[in-house]
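Please see the structure below; I have some questions.
The complex appears here minus one protein chain, its other protein chains still in place.
== chain A ==
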Amino acid sequence: MNCHQANELIHSYLDEDLTEHEQSELKQHLCQCVDCRTHFHGLRQVIVFLQSASHVYAPENFTEKVMAQLPKDTMLQVWKKRLHRHPLLVAASLFILLMAGSSYSLWADDKQFLLTTPGPEHLQINSDKNIVIVPVNQTVAGDIVIRNGDIKVEGTVEGNVVAIDGHIYLASTGHITGEKEEISQAVEWVWYNLKQTVMNLTY
């Protein structure tokens, strides 16, 4: 083995890349050759020297600074991520949203004027303006329910007055013995329709 070949083996040895046979051959050469031995020790010193380098650590707040520089998610990305994480939940909320929308439009179309009363003969009904009047000195015995219209009470109602999506006007001469209630039906209507749809789906 010449010194050039030995140098090749020295590097392979430092890379832990030698067979046992090659190792013993190298060892033999190093025992005989002072120059190669010196060279070998020098290279080993280089490695020890590099490995002695002290470790430096990332400065304080490094992670916070990285996080502050990351691009913010757009709304689309946020929804994409949610869809990825909770596909069922997103599908369900989308379904409810669409159902609520269609129920609402159903309700909005249904604007018919309706009146339920035990004594219609006592009332003045103006169907053009969707207004019902209980005239002065008249008495209705029972409940009055009106939908999509207003009611003006100038006489007496011996019972409840309910206006669904309408207003109740009580004149100074008027008198209601029972409850007086105005209901906005939109919310209940949507809820009712949703319930119906879900029931239909389950049965």
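Here is the rule we go by: a contact is a pair of C-beta atoms (placed from the backbone, for glycine too) under 8 Å apart; a residue touches a chain by one contact, two chains touch by 3 or more; residues count from 1.
The rule is short, and it goes like this: contacts and distances are computed from a predicted model.
The protein name that UniProt records for the chain not on display, among "RNA polymerase sigma factor", "Ion-translocating oxidoreductase complex subunit G", "Carrier domain-containing protein" or "Phosphate transport system permease protein PstA", is "RNA polymerase sigma factor".
Although one chain is not drawn, the whole complex shows that of A:V34, A:V56, A:L88 or A:M199 it is A:V56 that touches it.
Of the options A:H4, A:H21 or A:H84, the residue whose C-beta touches the omitted chain is A:H84. Contact with the undisplayed chain is limited, among A:K27, A:K65, A:H167 or A:K195, to A:K65.
Against the chain not displayed here, chain A makes contact via residues 11, 14-15, 17, 39, 41-43, 45-59, 62-63, 65-67, 69-71, 81-82, 84-85.
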